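Removed from the display is one protein chain of the complex; every other protein chain stays in position.
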C-alpha cells in the first residue's frame, strides 16, 4: 500500500441508490413534520405536488406517489394492458431483468416480450418487425398492448425526441400504449436540455414512472398519467397493491423538494457531469473499453483484471457483471458524487494500470 | 363564540395517521443519511434492526420492512395461504373493510371469511363453528388455511394472551396459520404490559404485521415471521410486489428508532393514556355512550348531534360513521396527543352538552 | 329384506349430473362425427348454434360454449368485474359454495359478498341495504360491480320475472352488471312457462351461464352475453383459461340437440314433473318436512332417521347435508327419472315410516 492511497476518497459507484438524500429533501421532511395533516394524500403538500407536476409537464396529469420504482412501473403497465396482453421492452429493461415478475403480478399475467437494440435502446425496426408478426385479434395469441422504454436507458444512454416519437407513432397506430420508465428521467432531461413535455406526452408517451429515489430522495417515485383514461383505475390499483401511503405527505414532500427551482435537474446535471468526467478519465487510461456511449450517469466499462482487483482492494465500490463478463463493471454517479472521489478513482486506476 | 374557545388547542382525533413523526424517528433519518449505504436492505441499519427484533421477540425472526400496513398484511397472508385458501377474520378487520382487495390480490384469489364477534374481536365459538362446517379436503370448496386477528382490534379493544392461545390452538389443530395484524401492536403491548413474545409466538402467532407508522414513524411497517417456513417465499413476494425499498435503510432506521430503549412502548403508552383520559371525560359528560371498552388508543362514542355539531364547528377533527350511525364517532389519540387538546375537547363538549 | 324390494327400481336422486345423456344428444354427436370440420369453433354446427340461440332469446347474442358450469360462471363474472370488484350473491350460490374459488381466480381477485334471503333467493331488500352501505368510489374499499342470481336457485326455487326486474333495476342504477347462473335455466323456463327472453335480457340480465350438462348433455354449457360489450373480452378470457375446445363442434352439437324443437324444455319439464310427483308423495307421508317450495327439479326434505337409513339400505342414492343437518336430504330428478323410480322410492319410504 502506498502513500497516495491514504488521502484518496473511497467513492462508491455501486448505485445511485447507495447515495444519501439531498439536504433539501431532508429539510422538506422536517417541514412536513411540523403538525398533523390529513392521511392518504388528502394533505396540502400532495395538492401542491399535483399542481407542480402539471406545471412541469405543461399538461393535466394524474399523479400517484409510491415508494419504489418497481411499484411505479408495474402499476403503470397494469393500467395499459389486460391480463392477456403483451408488453414490449428492451432485453435489458429493469422490468424484464430486475423486478422479479412485478409486471406479471400487477397485470394479472401479461407477458413481457424482450427485444434487442443497440446501446440499450429499443430498436424501432425490431419493434416494427415484432408487431408485424403479432397476431392482433387472434384468439390463440397474447395481444400486443403496450411498449415500455427506459429513459435514461439501462445502458446509460438516451432516447432522442425523434426516436421516442417514432416509437410512439408505431405504438399508437396499433392501438397500444407507450410507457416510459423514468427512474432516471431527471438524468435524461438534464442531459438533453429539453422540456419534460417534449420528452414525454408531446412525443407520445402516455404514462411515465417518474423517479426521485435515485436522484436525491429517500423513497419517492410517482406514476404520472398524461392519458386521463389510464388514471381512472390507478387509484384502486395502487391501494390494493398496498402502495397508497397513509402518511403520503412525506413522499409528496420528497418529490416536491426536487421540483422547487429546478433542483431535480441540477442534481441530475451534477451526476451526469461526474459521469462524463469519469468516462473521460477512463478513456485516457488507454486500457479501458466503454460498452456504451456515456450520456447520463452510468458507465459500463471493461478494464484489465489487475486494475479491477486493485480498485477493489483500494475499497472502491462498484458492480462487476456476472461471468463470463466479470471484467465489465458498472459505475454510477449521483447528486453527491464528489470531484475528489472521481479523481481519486482515476488516479488509483492509473496506478494499477501501470 | 365565547372566550374559552380562543385558548383551546384544536386537537385532531381523526387518525393516528395524521400525527407527525417523533423527533427520535426524524433524528434517525438524519443519522441514516450521513453517507452512502448498500441498497436493498444490505445496509448495517437493517442488520441491526433484525437483531433488535430478534431480541425484542426473544425468537429467531425473518424481518421484512415495507412502507404500508396494507402491504404488510397482504404479504403476510399470502405466505399463509394458497390461491384457493380461506382466510378467517373479524367483520371489522382492516383487511376486510379497508384494503380494497389487497389480500385477494397478493394471495392470487384467496377468500376472506368475515365473522362476527363482540367488541371487534373474533369469537372463538364462531370460528370453531365455521371450521367445523368447512369442507377440509373437499375439492369443490375453498380451503381453510389462515386466521387473522387484529391487535389492538379495529374497535380499540385487546385480545388477552389466553384468547390468542385458544384461537391459535384451534387454528393449528386444523393445520392452519395464525396471522396478527399489529398495526397498533404497540398500543396493545403497552396496555397489556406483557412481553411481545407472550403476545405473539408464545401464544401461537405465526406471523405478524408490526406497525410503526401509526406510532411515530413516517412510513414503516414490518412483516415478521416467527415460522421460518413462512419467511422463505416472502423475500420474493415482497420484491415482485414492489415493496423491497431500494434505500431500505431509511425504513429500517424508522423502525429501529422505536426499538431503542423501549420508545415504541412509551409512545404507545402515552397515546393509550390520552385515550383513557378522553374516555373518562366523555363518560363524565353524562350524554355519551361508548360502543366498546376503551383499552388502547381508539374510542367509539355516540354523542348528541348538538354536541357533535358544536365540536365540528369548533374545528376539532374526527370521523363520523356513515348513516344511519352518523352520531357514532371515532376518536384516535397518538404519541403526540396533548393533555391540553384532550381537556380542551372535553371542555367544549361539556359546553355544547349544556 | 322383504319381497317388495326386489322389484323396486333403485333410482338415483343424487344429482342431475349422474344422469346419462339423452338419445338425441348422443345422436347429434354421431352426426357431428361424420367428417372433418374446422377446429376451434369455426365449424358449421357452431355457426348454426349461434343462430339458434339468437332465435331462442330473440336477441343478438355472443355465445361461448365451454365444458363446465364452473367455467361458464367464472368467465361470465370475470367479464363483469375488475380484480377489485365485489360480486353479490346468495349465500347458497354455487359460485360461493362449490366452485373452489373459481370466480376469484378468473376475475383476478374480485370478492364474493354472500347475502341471505328466503327460499335460496337473493332478497332485494338485503341487496339494497348492502349497496347503500357500500363505498362506491372509495379507494379503500372493493367496488360493487356485479350481482349473480341462480335460476333455478340452489334451493330448487324460482325467481319470477318481476323479482329479476327489481334486482336488475337496482343493479343497473348503481352501474353494475347482472349475471344469471342458469345451470338449471331449462328447469326454470319450463316451470314458469315464459319466453327465455322474458326471463333474461328483457328482465335486465346482462349475461347468462346457460346449462345443458344437467339437462341431458355430456359436457356442454354456454356463456351467453346479451350485452355486446361483455362479449368483447370473453373470447380471449376463454382461450387463456383453456376452455376454447379444439373440436368445439362436439360441444356445440350437444347444445344444438337440445335447442331443436324445444327439446331442452321438454326434458326439463319432465324432470320438474317427476320432482313434483316426488314432493307430493313425500308430503303425503306425514313425516316429511320440506325446507323450500318445490318449484323445479330439486327437493330439500327432512325425514326421520329410520326412514333415511331404510332408504339408504334399499340402495337409493341421495345426499344428506352435513351434521348437524344430516336428516335433511337433497333429491334431484332429471330428464330420465322414471315414474317407477319415484313411486318405488315413495313406497319404500312409506314402508320405513310405518
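Labels for the chains are A, B and C, by order of writing; each one numbers its residues from 1.
Definition applied: a residue touches a chain if its C-beta (ideal position, glycine included) is under 8 Å from a C-beta of that chain, and two chains touch if they have at least 3 such contacts.
All values derive from a computational prediction rather than experimental measurement.
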Seminar exercise, completed: Result, missing-chain neighbours among shown chains, is A, B, C
For this session: Could you tell which one of B:235, B:287 or B:317 touches the chain left off the display?
Result: B:235
Problem set entry | Options C:85, C:101 or C:120, residue touching the unrepresented chain | C:101
Problem set entry | Hidden partner interface residues of chain B, rising order | 40, 82-84, 108-109, 139-140, 142-143, 233, 235-237, 239-240, 244
Seminar exercise, completed: For chain C, residues touching the missing partner are 12, 14-15, 17-21, 26, 29-30, 33-40, 66-75, 99-102, 104-106, 213-214, 218-219, 236, 239-247, 250-251, 317
Problem set entry | Hidden partner chain, residues of chain A it touches | 83-84, 97-101, 104-105, 107-112, 133, 139-142, 322
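One rule holds in what follows: only the chains that are shown with their structure count from here on.
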Problem set entry | Dominant interface by contact count, named by its two chains | A-B
For this session: Look at both sides of the chain A and chain C contact and report whether the same residue positions are involved, with over half shared, or different ones.
Result: same
Problem set entry | chain A-chain B separation of Cα centroids, rounded to whole Å | 34
For this session: Averaging only over C-alpha atoms, locate the centres of chain B and chain C and give their separation in whole Å.
Result: 43
Exercise. What whole-number Å value describes the gap between the mean CA coordinates of chain A and chain C?
Worked result: 52
Exercise. Do you know which chain A residues sit against two or more other chains?
Worked result: 40, 236, 239-240, 244
